[in-house]
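Shown here: the complex without one of its protein chains, the others still in place.
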Amino acid sequence: MIRKTLAAAALTLLMSASAQAACGFQNTVPIRMLSAGFDAWKAVSSAMAECGNVQAELDQEFAKKHVAAFAANPALYHVGGVATETFVPLLNAGTIRPLDDLVAKYGKHLTPNQLIRVDGKIMAIAMMVNAQHLMYRKDILDQLGIPEPKSYADVMAAAAKIKAANAVPFPVGATMRTGWNLAQDFVNMYMGQGGAFFGEGNRPAVNGPAGIRTLETMKALTAFMDPEYLTGDSTFVQKQFQQGRIAMANFWASRAGALDDPKESTVVGKVKMAAAPIAVPGGKPATTVWWDGAVIAKNISDAEADAAFRVLMEGMDRQMVEANNNAAVWLVEGFKPSAAAEGAIATIQAGTPAYPASQRMGLLHSAIGSTVGDYFTGKLTAEAALKAVEDKYVTAAREAGLIR
Amino acid sequence: MKPRTFFAFVAPSLALMVLFIAFPLLSVLTQSFQNTQAVFTESRVEKCTPGFPNPICSQETILVAQRDASGRALTRTEFVGLDNYRKLLRTDDIARMVAEGRASLSALLAIDFFHALRFTLSFTFITLPFVIGLGLAIALALNATTRRLRGPVIFASLLPFIITPVIGALSIRWLFAGDGVLAGALSWAAGQRVSLFAQAWTIEAIMILYRIWHVAPFAFIIFYAGLQTLNQDTLESAIVDGASRWERLRYVILPHLMPLIIFVSLIHLMDSYRVFDEVVGFSSQAHVVSLQWLTFDLLTPDNTGNRAIGRASASSMLTMVGIVLLLIPLLKRTWRDHRGLR
Partner (left out) sequence: MADTRALAPSFGLKALTAGFLAVWVIVAVFPLAWTALMSFRYPVDALSGDPVKIVTGAFTLDHYRSVWIRYEFYRNFINSMIVTAGVVTISLTVGTLAGYALARTRSSLAFWLLIGALVFRALPHSVLVTGYLPPFLQSRELLMPLWTSPLTGWFFQLFSAAPPTLYGQPLAIIIVLVSINQPFTIWMMRSFFMNIPNELDEAARVDGCTHFGAFWRVIMPVMWPGVITTGLFSFLLAYNDYLVTALLLDAQSQTMVPAISSFLNRDTRGSDQIEAIAAAVSITAPLFLLVMVFQKQIVSGLTAGAVKG
């Protein structure tokens, strides 16, 4: 305990010495936060720390700890960093508090986009959006006389030309690592096909023509990918881009900045951001929109919640965004969209739906992620894979009491 | 030793093991016969998420947890007998396949549990002889070289064993994955691009190679220590009797090392039966998974907080039964030793 207090005190001293002026007030209530650890959170948490007495934990395992840590009384953390999906369990468990009065008190500057409302009540404050959208090597496509691909048919045609010209080892990259990533790719494409995930009474509905078309499109694309695509996560695809090994990918907006970093990228200035391709004529872009933001725990005193929210607002202010403009596609006012954000904004403006996060979707997402890999390795046919997804989902949903 | 003294000596160790191993294990056993659900009501609400320029709002069904007077979320736990085991092993599907005459090994292996069991067992039994063989070979070779060389070679040999497993697996992966240097070398040698992480058998081979690389040093150091206690008189009388090098190995050295070979084999059986790091380190989930990975996967909540504790518990109980079966030879031996002491 003593060691911890000392460490915290030392940390506080350091922080206050460096940038006391950056925070509008001196915080005296100890505030703890648990969130994911990517760049945007680093920016927000260090801006929060400038107010003093803030202990931020940026932990990759945060989602595993959130539910129990917020259910404790008093809660172990005051502020929680969440995203579209990880917001659901806290909301369902009822361990986060409505923020309407706090927003009225300290959050006048928040834009309507930042207020995540559930049933009319503000339950979370969003700070940024993220989406997978098309990134392509403009130099290569220009050279081969290929216009910007608008649909997956275009992507496939372009890939065939790039392959014939042998411009890069693999024309296409994708985040298709078995598990969460693969399922996310499936969800993107399936929503682009206009498919519905559920029928009556939480029954699954993926085993249909839209599901089969989704799998077939994905499989057709894999012909243009590195054969190790089932182990490829975002970092893998980013590396492929940076090393000039791929020419196109439907890839996370939050990674766009890294492709233009001369210290690690060989393709600086050559990658263009565009809206995600559509899957069917006249459809919406085949992707989903995600948000990241923060919640405040319920099991803490009102005074603590007040201080926590005030500190959080300091972390999500204009100054922070101005200092970290390219770290994310911010929703906070003061954000100036750079070339890196163009693709995400074009995607969202085309009416791309939000990721439909819910408990049942979580179960279905897991079932997809652990099953459809067998279709790509050739163990199962498309129908059999989708049936296996539904079986797995039904088993889990019965256990959870979603299907009676 | 009097029982009281015995207890006084053993108590701290026993208390720790009961509290942190036996007790959790007991709760796993209970949970494997139970199903716990949150008590909730569904309600249709308007949910808004960011969009440019205006937020997108839509009607959605959310589950609202019921809570008790103190604000704690309610859950309902019921005894479900062997349901979790049935669901894990998919016994209904198997019965149906048998009834329809479609039962086959490949259909059985398509079921996660049996797939994981197949991999876990083949991983365990393929690595075993290589670990023992390589460990023995290094120990014998080192014992036959000059003393001056021994220190540096022991040092180098121990590195793969002491290194943090996560880091060891990663450094091997960096060599073989994508454009790693050894993958590049293999591609160059084969004259075409070799993708080692693209199909099941190559991934399995790398996982096995990694495990051998990691554990053979342990076998080596134990065998090498054993060789130091070899009775030189026996060896010399064997030479006087005109035993060839091979005969000395076969009739003097191996029998002397036999208890150690059994010891290393058992430690290795236990460790490789719970193979897990390799699955994560080489992200082989698309192709092969192990029993412990399967349990871990069922047990880890997804991003919306769901997890299948019942099936995970059933899976870990079955894993345990498996390890006890594998250990029976050792248990028998220990029992004999113990009786011999009396």
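Chains here go by letter, A and B, matching the order in which they are written, and residues are numbered from 1 within each.
One rule holds for everything that comes next: a contact is a pair of C-beta atoms (placed from the backbone, for glycine too) under 8 Å apart; a residue touches a chain by one contact, two chains touch by 3 or more.
Just so it is clear, the model here is predicted, and its values are computed rather than measured.
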Across B:V45, B:L108, B:L175 or B:A200, the one contacting the chain not displayed is B:L175
The one of B:A65, B:L117 or B:I138 in touch with the missing chain is B:I138
Answer key for B:F114, B:F130 or B:F276 versus the chain not shown reads B:F276
Among B:T49, B:S195 or B:Q292, contact with the omitted chain is made only by B:Q292
Across the whole complex, the chain not displayed is touched by subunit B residues 1, 3, 5-6, 9-10, 12-14, 16-17, 19-22, 24-25, 27-28, 134, 137-138, 141-145, 149, 151, 153-160, 162-168, 170-172, 174-175, 178-181, 184-185, 213, 217, 221-222, 224-226, 228-229, 232, 235-236, 239, 245, 259-260, 263, 270, 273-274, 276, 291-292, 295-296, 299-300, 312, 316, 319-320, 323-324, 327, 330-331, 334-335, 338, 341-342
Where subunit A meets the chain that is not shown, the residues are 4, 7-8, 37-39, 55-61, 64-65, 68-69, 71-74, 76, 234-235, 238-239, 242-243, 252, 254-255, 258, 261, 263-266
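The definition used in the following text is that only the chains that are shown with their structure count from here on.
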Subunit A to subunit B, mean C-alpha position gap in Å, rounds to 32
The residues of subunit A that touch subunit B in their complex are 63-64, 67, 71, 73, 83-86, 88-89, 91-94, 112-120, 126, 129, 169, 177-180, 182, 226-231, 233, 236, 239-240, 243, 245, 289, 291, 299, 331, 345, 348-349, 353-354, 356-359, 361-363, 365-366, 370, 373-374, 376-377, 379-380, 395-396, 399-402
In the complex, subunit B touches subunit A at residues 35, 37-38, 40, 43, 45-58, 60-65, 67, 71-73, 76, 87, 110, 112, 177-179, 193, 195-200, 282-287, 297, 300-306, 308, 310-311
